[in-house]
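Shown here: the complex without one of its protein chains, the others still in place.
Let's look at chain A:
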Amino acid sequence: MSDLHTAVIDICDASLDPVAALAFVSDPRFGGIDMFIGKVREHNLGRVVTGVSYDLFEPLALNTFQEIGERARRKVGGPMKVYIAHAKGDLRIGDIAVIVAAGTPHRDEAFKACRMAIEAVKHEAPIWKQEHYTDGDSAWSEGCSLCEEHREAEQTAAKRGAAHEHGHDHDH
């Protein structure tokens, strides 16, 4: 059995399941488990949100999750299990959008792997969020460019101490 589980879950078929994530990363060798759960919240940038739609480029998203899991393994260097799942489709307030979990022998590696993996999912995976508002309007969130020239520009801006580390205005 693999020690890396990646999934894109269509919200029409099933909800994301923290219990399944916990079960996957549990192991008799592991005393530390860290899990990040991202949920849809009712406010963003001062507007009342009624729901969120996630669009994904599924094959590349799964490839990216796999690559992120392998990178986390290299960073930690020891035994580890990682679970990465993201929702697709129309979510309501309180629905789970993403779960990242890591199980390792001790807590420090679990925290590090989980943090690294969720940040990478947010910044690198081909996923787009469209927010719907109470007034019937909707908008795609500002995001992180995957285009190399723009990534370099964003990183340079971050090094110069720009107010926001990616040089654009989103809320993570």
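Worth pointing out:
Operating definition for what follows: a contact is a pair of C-beta atoms (placed from the backbone, for glycine too) under 8 Å apart; a residue touches a chain by one contact, two chains touch by 3 or more; residues count from 1.
Here is the rule we go by: contacts and distances are computed from a predicted model.
Candidate names were "Binding-protein-dependent transport system inner membrane protein", "YeeE/YedE family protein", "MoaD/ThiS family protein" or "Response regulator", and the UniProt protein name of the unshown chain is "MoaD/ThiS family protein".
Check A:G38, A:G51, A:G89 or A:P105 against the missing chain and you find that the one touching it is A:G38.
Among A:G51, A:G89 or A:P126, the one in contact with the hidden chain is A:P126. The omitted chain makes contact with chain A at the following residues, 38, 54-57, 59-60, 63, 86, 97-98, 118, 121-130, 140-150, 168, 170, 172.
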